[in-house]
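All protein chains but one are shown in place.
Per-chain residue numbering starts at 1, and chain names A and B are given in the order in which the chains are listed.
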Amino acid sequence: MSQTTQDLPGTGPAPAGPALPDANRKALRETKSTTPSLFRLLLRDKFACSGAVVLLAVLLTAIFGPALMGDLATKQNLLFANKAPFNPANGWEYFLGSDSLGRSVLARLVVATRTTLMVAVPAVAVAMIIGSLWGVWAGYHRGWRENVSMRLADIIMSFPSLLLAVVVLYVFSPSVANIVAILALTRIPIYLRTARAESAELQSRTFVDAARTFGARPNAIIGRHVIPVVIPTILTLATLEFCYVMLAESSLSFLGIGIQPPDVSWGLLVSQGRQYLQTAWWLSIFPGLAIVITAISANLLAAWLRIATDPSQRWRLAVPGRKKLITRIPAKESK
Amino acid sequence: MTMTATNEGTRRPGEPNRVVLRVAGLDVDIRTPSGEIRAVSGTGFVARAGQTLALLGESGCGKSMTAKAIAGLLDPVAHVSGGTVELDGKDLNRMSAKERRKVAGAELGIVFQDALTVLNPVYPVGVQLGEAFRIHRGLSAKAARKEAIALMKRVGIPEPESRVDAFPHQFSGGMRQRILIAMAVALSPKLLIADEPTTALDVTVQAQIMDLLRRLRQEENMAVVLITHDLAVVAEEADDVSVMYAGTVAEQGPVEQVFATPRHPYTKGLLESVPVDAERGSNLSSIPGSPPELKNIPAGCVYQDRCPLARELCRQERPVLREVAPGQQAACHFSELLATDETLEEIKS
Partner (left out) sequence: MTALLDRSHSGADVALEVHDVTKTFQVARSASGNNRLRALDGINLTVGRGETLGLVGESGCGKSTLARTLMLLEKPDSGTVAFEGQDPFGLKGKELLAWRRRVQMVFQDPFASLNARMTAGEIISEPWATHRSLYKTGREREARLHELLQLVGLRPSDAKKSPQEFSGGQRQRIGIARALALNPELIILDEPVSALDLSVQAQVLNLLNDLQQKLGVSYIFISHDLSVVRHVTDRVAVMYLGRIIETGTTEDVFERPLHPYTAALMSASPKLDAASRPAERIVLQGELPSPLDPPSGCRFRTRCWKAQDVCATQAPPRRTASEAGRVALPVPTLRGAAPAAHAAECHFPLEDPQDAGLRATAAGT
């Protein structure tokens, strides 16, 4: 809405109010009430809303958690070794149990949250930005740019990404920056392909043709017409990729070339606890649950985001009794 | 030869003018973000054997929704909330879903506008054409294929023996529409609903398809419900017309009578806005505004906002469909004013 005034700098708001007849103003108000704000829509959707709440909690934990935990995550206390969870007698720090060195699982989980996000978020962000810009550019121009880009993507994809990571991290040191870089590199083709496909489809749309007939430059058209449409898809993809990168990081950590102890990540916690699975299940299960719950929350939010950010689909979220509709589908006969 | 064998049981003796479809007081509701809205309200008409009834209206007037409600193919957000749909005296709305499929599948054929989306791209057309015979007549795959070839011949597809195994995308738009018609008439239905059957086609192909529909209607003595927005097609093809506006029937009657002496201002406005022999550069008379959104249908007459004759009465009371001339009904408080040769502009002043 406000973009009109951005496009036309130096002007006040259009004289909307007084000139309008009453009936028209009423109609305007009605259109507003039928398409509520994103936030309100989110509140209406139970699943997406809980997903968002969980992700927010994870984020807050990553930011403030380690400070609150102090040295609890590394402090060893053999008196409290291998304590089972959910025993209030052990005090809140051992609520989720403890490992064989008597370290609090809860505290380690909280500290690991930060490490996990510090790898996953930048890796996803870097891959997303590079991959989607590249893809949009390749898809818009078609021709050799598209061919070269896609073959490059194929080459990266055909390389087993973990193997690539192993080689690279073995040669260079397995620092957080290197892990982020290698994870980002191997995931770029995913965004590249998706963005290319959407952009190639969009560049054949009539409104893009219309922009070409004014003589708008390709980059201007990409910025104005292609990127805003591609963003929701890419964001959805990125939330899904977030899960993948989290798991990839834990695989690397498991192989010993990811996060290095004494740093901990969720993946590393799972792999460290794996050998105690029979005797101390909580060591792997809780970090595993953290991964699963975060992944599901990201997925739920992604599914919602995809619809909510598309103006032509948004109304679907506002239809009351969506679930009832599914049961009402009559048997459709083809003839 | 195969044709006669299968058609013996269903070929009906000539009973022209027999009522095949009787729709009365049909209501269809749609669920939307702002609650239920009525997309079709109290629609009623009659289709007779061997004749064509046209449902004429602009997009969003409810004509397709009405057809889908008759065929039982409404989208999941819409449902029939009242009225009767009698096919050959049996009320389809009172039947169970299973019964209805059995009756409607055999006795009611439907042709859609866009053949490409209706045909399944992964099956040869022969298989899709034969499906009806396999389901409703229990024929073997081989016998069904034979029937499919006969059907293709009947709707004028050249070389049916070799093309029966071709896939939908290998046919042109006109040929695909013929295949769709063949599917619809496969079981010799009593009623054929054609939903904008030629809108996506070129005029020369449109003429061919209309010819085909006319021929099949006569051969089978079917009742045809032709849904269209094209006044000229209605004038050429239909016997009766129901003009729909905002989910209601505005006017109905024999085509020649309705088009010669329209008694609803909407019908008259439509007829006047067709560029017939109008002077180059002269202004066409047009209907101001656009149809109301279904969620904002005014109380009183649905046409009041665009009607040059609207008065206080129109804002308060919704006119009901009433006999305004022998065989012709209109839903207008002031349809008597229209019983002249003057244009709407002249009547207004």
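Just so we're on the same page, a residue touches a chain if its C-beta (ideal position, glycine included) is under 8 Å from a C-beta of that chain, and two chains touch if they have at least 3 such contacts.
Quick caveat, the model's predicted, so the values are computed rather than measured.
S.K.: The complex has one chain that is not drawn here; which of the drawn chains does it touch?
M.R.: Visible chains that the missing one touches: A, B.
S.K.: Tell me which of B:L92, B:L213 or B:L271 is the one touching the absent chain.
M.R.: With B:L92, B:L213 or B:L271 as choices, the missing chain is touched by B:L271.
S.K.: Return the single residue from B:K153, B:H229 or B:R315 that touches the missing chain.
M.R.: Candidates B:K153, B:H229 or B:R315; residue touching the omitted chain: B:H229.
S.K.: Under the stated touch rule, tell me which residues of chain B contact the chain that is not displayed.
M.R.: Its contact residues with the unshown chain are 58-59, 172-175, 202-208, 210-211, 229-233, 235-237, 256, 259, 269-271, 273-278, 280-281, 283-288, 290-291, 306.
S.K.: Using the touch rule from the top, list residues of chain A that touch the missing partner.
M.R.: 1, 3-4, 7-11, 14-16, 19-20, 24, 28, 31, 205-207, 209-217, 220, 224-225, 228-229, 311-312
In the analysis below, only the chains that are shown with their structure count from here on.
S.K.: Roughly how far is chain A from chain B, centre to centre by C-alpha average, rounded to an integer in Å?
M.R.: Each chain's C-alpha centroid was found; their separation is 48 Å.
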